[in-house]
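The structure under discussion is supplied below as structure tokens; questions concerning it will follow.
Left out: one protein chain. Kept in place: all the others.
Chain IDs A and B follow the sequence of writing; residue 1 opens each chain.
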Amino acid sequence: MATKASRSAARVMIAPSVLLLLGWMLIPLALTLYFSVLRYNLLMPGANPFVGVENYTYFLTDPAFTDAIINTLLLVGGVLTITVLGGIALAILLDQPMWGQGIVRILVIAPFFVMPTVSALVWKNMFMNPVNGLFAYLAKAIGMQPFDFFAAAPLASIIGIVSWQWLPFATLILLTAMQSLDSEQLEAAEMDGAGPLARFRHIMLPHMARAITVVILIQTIFLLSIFAEILVTTNGGPGTASTNLTFLVYAESLLRFDVGTGSAGGVVAIILANIVAIFLMRMIGKNLDT
Amino acid sequence: MGRIALHGVTKNFGDTEVIRPLDLEIEDGEFVVFVGPSGCGKSTLLRLIAGLEDVTAGRIEIDGTDATGVPPAKRGLAMVFQSYALYPHMSVRKNIAFPMRMAGIDKVEQNRRIDAAAAALNLTDYLDRRPGQLSGGQRQRVAIGRAIVREPAAFLFDEPLSNLDAALRVGMRMEISELHTRLKTTMVYVTHDQVEAMTMADKIVVLQDGVIEQVGSPLDLYREPRNLFVAGFIGSPKMNLMTGDEAVRRGATTFGIRPEHIIASPSEGLWQGTVGVSEHLGSDTFFHVHMKDHPAPITVRAGGEVSLHHGDTIYLTPDETRIHRFDVQGMRLT
Partner (left out) sequence: MARAISARRKALNTAIAWTIGAMIFFPILWTFLTSFKTEAQAIADPPIFFLFDWTTENYTTVQERSNYFRHFWNSVVISIGSTIIGLAIAIPAAWSMAFVPSKHTRNILMWMLSTKMLPPVGVLVPIYLLFRDLKLLDTQFGLIIVLTLINLPIIVWMLYTYFKEIPGEVLEAARMDGATLRSEVLYILLPMAVPGIASTMLLNIILAWNEAFWTLNLTAAKAAPLTAFIASYSSPEGLFYAKLSAASTMAIAPILIMGWFSQKQLVRGLTFGAVK
């Protein structure tokens, strides 16, 4: 519905966005692909010969890669489990009538606005530090040995920190979904003899299903790229105990200056992210017409 | 001046033909109503005249000059939308001033016209309010005010009354008619309500599936509907249509008789039937009469005081001089 004049105006007005994003996507992507088949190390200037799939073989057969994949999966899976289950529980709790709901909501949402480097450092030093951390005091107070989080369970500690940051996101979105549930539906179910558990299972959960899927998909996109939290806490260590794929590629490219291998790793990361992206896009695309 | 002429105008949306090639002349000062069921293309036709859509083929002339490629802003037409389309962030005064501001008319003249329009439309007390603070009828008046001040060649109305409640609708109908009598400007009015069409129009254009079924004055359409569609669409309650023996006896495939052209009697008449639902309006009573051999009930208008009840036997006699006969194609037989 429009005229030729407005359609051509529309094309002109959309052009800058499209061209910029096209450039942002294609140029680096092409370069990444190109570098990934070269022997290219910033510490060894000179010719960068074509080496085919050598970088890929090297990257994929590196034991660090297997570790990174496992860590990535554990990190994403762990955070998702905690935040989704916690989010559902909190959303239902916050949807109940109570005094000061708005304030509780503000308290719960707050961690999402804390920048990743700050939350990682605060947790690492002020809470999880085995000597001066608050948890260490707590342990000592009840007569236990303080636990050295980042030495003994580096990945689990990072999962904890990241979950704290993302729990608000899951809660907020699931709460929004809960609030759109018609309370008459719940009353009707109650009239039909459904107990609290049955109401949760047959009314609330199906109603939140879409929002839960969206939370999972969007968090996955972000969680695959977790970087700052690892950088400031463990630097991927000890060894590769807390190295995820993003951090491994960073280490190859900017710590070991191996552009070729780093690029190959980047391509692998893109492929993995795309698998998630396809599902997410379907979800959002379906919603576009309504 | 506001003569509008359409020559061979066609509109396609993708592969669907919304308007088939169509010719129409609208004379200066005429009140023309486009009427038809939803999806018949009447609003699209109005938007083509407005310039909000391009024609796929054909030519639109306004006052003798070709306006086909002219953008809406330059056509000198004003439009009143179904949703009123007021600017919610502007006061009533600013809403009405907007077209004049765009045209670069000076402030003094702007205020003169706003005050005149506001006085005519009973809006003087509301000029500083926002549209959100007005009732539906008041918003409608603001939309009309915004159209008037431009002194356009013609007004276009797109189902302007469909968002108002029934009582207000009757009032606004009169106001728009009065406005037309006073301004004598061409008005093109789109509605799906045949009562609006009958009461307001100088000329009615009945549309169906992007085709003009008939053009004529309200009484022309009432007296001599060109085909079955127009016969069924114009008039309230609807014309009774019968096929079978009764039609063949009158030399037609289908024949029609309006409820007001049938005489009802409790004792004698041509057709015998039983009373079904009856609607008592006070001045009139409509009986829905069930007849043997005829599936749909026949609607009959009787005087207000006739008292017959559900299940009573009733006799009907059509006024044979007012019957309408149609052939196999549904076209009128003369």
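Please note the rule applied: a contact is a pair of C-beta atoms (placed from the backbone, for glycine too) under 8 Å apart; a residue touches a chain by one contact, two chains touch by 3 or more.
Quick caveat, the model's predicted, so the values are computed rather than measured.
Participant: Decide which residue listed in B:150, B:288 or B:301 touches the omitted chain of the complex.
Facilitator: Looking across B:150, B:288 or B:301, the contact with the absent chain belongs to B:150.
Participant: Quick one: say which of B:50, B:127, B:172 or B:262 touches the chain that got left out.
Facilitator: Result: among the candidates, B:50 touches the missing chain.
Participant: Of the residues A:37, A:84 or A:245, which one touches the chain left out of the display?
Facilitator: A:245
Participant: Have a look at A:51, A:64 or A:104 and name the one touching the chain we're not showing.
Facilitator: The missing chain is touched by A:104.
Participant: Since one chain has been left out of the picture, which residues of chain B touch it in the full complex?
Facilitator: Those residues of chain B that touch the unshown chain are 50, 52, 71-74, 77-79, 81-83, 85-89, 98-99, 102-103, 146, 150.
Participant: Tell me which stretches of chain A touch the chain missing from the display.
Facilitator: 1-2, 6-7, 9-11, 13-14, 16-18, 20-21, 24-25, 27-29, 31-32, 35, 90, 93-94, 96-101, 103-127, 129, 132, 134, 137, 140-141, 164, 167-169, 172-173, 176-177, 180, 183-184, 186-187, 210-211, 214, 218, 221, 224-225, 227-228, 231-233, 245-246, 249-250, 253-254, 259, 262-263, 265-267, 269-270, 272-274, 276-277, 280-281, 283-285, 287-289
Everything below uses one rule, namely that only the chains that are shown with their structure count from here on.
Participant: Indicate the whole-number Å distance between the mean C-alpha point of chain A and the mean C-alpha point of chain B.
Facilitator: Roughly 58 Å, centre to centre.
Participant: For the complex, give me every residue of chain A touching chain B.
Facilitator: Against chain B, chain A makes touches at 1-5.
Participant: Chain A touches which residues of chain B in the complex?
Facilitator: Against chain A, chain B makes touches at 51-54, 71.
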